[in-house]
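What follows is a set of notes on a single structure, which appears directly below.
Note that one protein chain of the assembly has been removed; the remaining protein chains are unaltered in position.
Read from first to last, the chains carry the letters A and B; within each, the first residue is number 1.
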Amino acid sequence: MNYSLKQIPERPSKPRDVGFTMAMDKGLSNREVEDFIDGSGEYVDIVKLGWATSYVTNNLKDKLAIYKDAGIPVYFGGTLFEAFVIRDQFDDYRKLLDKYDLPFAEVSDGSIELPHDIKCEYIRKLSEQVTVLSEVGSKDEDKIIPPYQWISLMQAELDAGAWKVIGESREAGNVGLFRSSGEVRSGLVQEILTKIPFEKIIWEAPQKSQQVYFIKLIGANVNLGNIAPNEVIPLETIRLGLRGDTFHHFLNKL
Amino acid sequence: MNYSLKQIPERPSKPRDVGFTMAMDKGLSNREVEDFIDGSGEYVDIVKLGWATSYVTNNLKDKLAIYKDAGIPVYFGGTLFEAFVIRDQFDDYRKLLDKYDLPFAEVSDGSIELPHDIKCEYIRKLSEQVTVLSEVGSKDEDKIIPPYQWISLMQAELDAGAWKVIGESREAGNVGLFRSSGEVRSGLVQEILTKIPFEKIIWEAPQKSQQVYFIKLIGANVNLGNIAPNEVIPLETIRLGLRGDTFHHFLNKL
Partner (left out) sequence: MNYSLKQIPERPSKPRDVGFTMAMDKGLSNREVEDFIDGSGEYVDIVKLGWATSYVTNNLKDKLAIYKDAGIPVYFGGTLFEAFVIRDQFDDYRKLLDKYDLPFAEVSDGSIELPHDIKCEYIRKLSEQVTVLSEVGSKDEDKIIPPYQWISLMQAELDAGAWKVIGESREAGNVGLFRSSGEVRSGLVQEILTKIPFEKIIWEAPQKSQQVYFIKLIGANVNLGNIAPNEVIPLETIRLGLRGDTFHHFLNKL
């Protein structure tokens, strides 16, 4: 930190298991990646190359090398996994992870119908190869999953070998955990937390109000994802009670 | 492409006449232009320097050179044309295009009242000097043009020498083709397409939902414009059926 302030919540240093920030790169150029790492890298635990953007970026190999040199693991968005699966190209996907030497992969079913035992089978298989993040929740805003089912899906995916489970929201933060307005499904979140430890969950929370909600509910060290590169520093200040939204939240509680 | 996936819509390579992406630069610095080209240049067919931003950017000559070296043509937004016309400085505008050696120009009447035969006269004159894009639709949200009139305006402007016509939306995507909410005037669009070939139209569609609408209606190779630099890669994935929004659209249809 650049100067000293009292009563600031403690944050673990990297590699972090909690208080984890997953940022989304949806097509940065190599120099923009360098800028991002230079400005915010200390607060970024993992980077997702959003959905299937890795298919079209013209700089994939170099981009992965830049993140690797900075000690920031990278994974392909779950939509890419689904794009391979729906084309019956799962073996190609496994080879792809090897080719690019990726340490993480996401298993999701946001855009495809996947019987849950099959999804868990994918998690099991990929776990032998990489660390798996699995995502629960549909990108279809009409597909409402009741809380008890979120819990059993999450538990089964952790049992199948997922390192952490991700609560879906899309880039814009308007499905899955959230209403179409972006408002948090608060009852859902609280019920999930009665059964699944908060350390095992990454909440996708691209909007500030969503980040504030989770930090107030769970604390500075909640795991949050889908953070835009230029929102990583702002998020860090919210975690520390140094932005208006959480200014009073941690005072006299530390 | 960085790896191989089946059932991906075919995209023509540059120079493209369809499947054209027009991006908007509203004041990038030179190095930001380099970053933009490095990350997304392959998917950018033409760049508009938004409205009259070229008047104030401190780096115009160098900026134009950087785009030129990358083989990406640049043109000044239509509002600049109108700013010259309303000041009775059209000859200065023609000299300006020559001075900066610009290959394209836009003729529009989004902010000024221009009798349509006069507008077509400007198109005719400028066509002798550069390739002309002409824009139909007002920036004034109270000025509703009925579909049959959009069609006759577009046809007359093509007849006068416009290479393609642009459907107006503003940077924010909330007038012209769109309701103030950003929703597409779908009946208008479909009626236009019964008379004007889709290759001759560039739809300004800055919002994701608008891009998805046009890609689903017309296909991967619709011409789209007013795309923010950091949305060019995401748009390309939508064209290819590799983002949730169009994930199923092209499957089993190719």
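Everything below uses one rule, namely that contacts are C-beta pairs under 8 Å (C-beta built on N, C-alpha and C of every residue); 3 or more make two chains touch, one makes a residue touch a chain.
Note that the structure is predicted; figures quoted are calculated from it, not measured.
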item: Which displayed chains the unshown chain touches; value: A, B
item: Identified contact with the non-displayed chain, of B:Q7, B:S111 or B:Q155; value: B:S111
item: Touch list for chain B against the chain that is not drawn; value: 26-32, 50-60, 79-80, 82-84, 86-87, 89, 92, 96, 99, 110-112, 139, 170, 172
item: Chain A, residues in touch with the chain not shown (by the definition above); value: 1-7, 31, 34-36, 38-43, 208, 230, 232-234, 236-237, 240, 242-244, 247-248, 251
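As a convention for this text, only the chains that are shown with their structure count from here on.
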item: Separation of chain A from chain B, taking each centre as the mean of its C-alpha atoms, in whole Å; value: 34
